[in-house]
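With one protein chain withheld, the remaining protein chains of the complex are depicted in position.
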Amino acid sequence: MADVLLILAGCLVFAAFALAAWRFVKGPRALDRVVAFDVLTIISVTGIVLAALITGRSIYLDVALVYALLSFLGVIVAARYLEGGE
Amino acid sequence: MMLSQIAMALGFSLILLGLYGALTNRDIIRMIVSFTIASTGVNVVLVSVGYLPGRSAPILDEAVPVAEAATRITDPVPQALVLTAIVIGLGVTALMLAYAYRLFRARGSLDISDFTELKW
Amino acid sequence: MMSGFFDTIGALMMLGGALFLALGGLGLVRMPDIYNRIQAGTKATTLGTLMVLVGAALIMPSWSIKLLLIMLFLMFTNPLSSQVLARAAHRSDAPMTPETKADRLDEDAEDLA
Partner (left out) sequence: MTALTLVAAVLAVATLGAALMALTTRSTAIAVLSAGLVSLFASVLFLLLAAPDVAMTEAAIGSGLTTFLFFFVLGRIRREGSK
């Protein structure tokens, strides 16, 4: 029961990944791509937690911790650069 | 296909793509971006060399006790090498960017066809 | 291997979070301009990730301290990046969809300057 629900959750996460990647490829302006980059990092945190659940190692959660702490740095610097025009 | 073979194919593809970009671009910043991609490819190849199928990460905790460690962990030596290589890659990238900035301040351009002193 | 009551509840929670993630991605593709995309892409995915982390904490109760730290960091950093992105979009004069009725930040621009 719970395994089937987890597989369904993985499929939905993959759907979100594909949609955000499509926005990254298509995005008409550079800031749209920055938004897609942000969403992709958040989806990656979810994917890492799912991988930690599948393999049963709690050490993988530290990687998600570093992601959650540092992924916004690149987004903020890119946004501050793109403020002054494209 | 196995996991390590997928990763190795991806790593070599990234190295070739990075070399192609570094050789065909004219903008210096774009050449440094291509170098970053090639460096990531080298790291992927090195980690995939040390992967053993069916084994777990070489960090000992309650999931992998010390007594069974020799049969359940992957090879930790390539991971230690790659850990050093990533940090050195950051240093090389920072040095190249600093040179690019000095070059722009001195000459007002980043196009490599504007620098002809070393041509003959 | 997973059969307990909390496991099923946790898996249901993770399924709901993944549904929010997928809806956020759908909004990211379907919304007309960048401001709506920031709304859909940041708020929905933050809620989805938090629900997935709560579900993982229900399945593996011994991991809950680390998962709580991840939740805390996500709640600190995601609104920050969202606000910086929206300000950058407004300052670089990103086009709005014609359905937009009011732009309060533009009306307050002389007060802020």
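The chains carry the letters A, B and C, assigned in the order they are written, with residues numbered from 1 in each.
Just so we're on the same page, a contact is a pair of C-beta atoms (placed from the backbone, for glycine too) under 8 Å apart; a residue touches a chain by one contact, two chains touch by 3 or more.
Since the model is a prediction, treat every value here as computed from it, not as a measurement.
Engineer: What chains on display are touched by the one that is not shown?
Structural biologist: Hidden chain contacts in the full assembly come out as A, B.
Engineer: Go through chain B and note every residue touching the omitted chain.
Structural biologist: Counting over the whole complex, chain B touches the hidden chain at residues 1-4, 6-7, 9-10, 13-14, 17-18, 20-21, 27, 29-30, 32-34, 36-37, 40, 43-44, 47-48, 50-51, 53-59, 74, 79, 82-83, 86-87, 90, 93-94, 97-98, 100-101, 104-105, 108, 110.
Engineer: Could you please point out the chain A residues that touch the chain left off the display?
Structural biologist: Touching the missing chain: residues 10, 14, 17, 21, 24-25, 30, 33-34, 37, 40-41, 44, 47-48, 51, 54-55, 57, 59-60, 62-63, 66-67, 70-71, 73-74, 77-78, 80-82, 84, 86.
Here is the rule we use: only the chains that are shown with their structure count from here on.
Engineer: Provide the C-alpha centroid distance between chain B and chain C, rounded to the nearest whole angstrom.
Structural biologist: 31
Engineer: Which chain A residues touch at least two other chains?
Structural biologist: Within chain A, the residues that touch at least two other chains are 58.
Engineer: Inside the complex, what are the residues of chain A that reach chain B?
Structural biologist: 55-60
Engineer: Show which residues of chain C lie in contact with chain A when the two form their complex.
Structural biologist: 2-3, 7-8, 10-12, 14-15, 17-19, 21-22, 24-26, 28-29, 34, 37-38, 41-42, 45-46, 48-49, 52-53, 56, 59-60, 62-63, 66-67, 69-70, 73-74, 77-78, 80-82, 84-85, 87-89, 91-92, 94
Engineer: Name, in rising order, each residue of chain A that touches chain C in their complex.
Structural biologist: 1-3, 5-6, 8-10, 12-13, 15-20, 22-23, 29, 31-32, 34-36, 38-39, 42-43, 45-46, 49-50, 52-53, 58, 61-62, 64-65, 68-69, 71-72, 75-76, 79-80, 82-86
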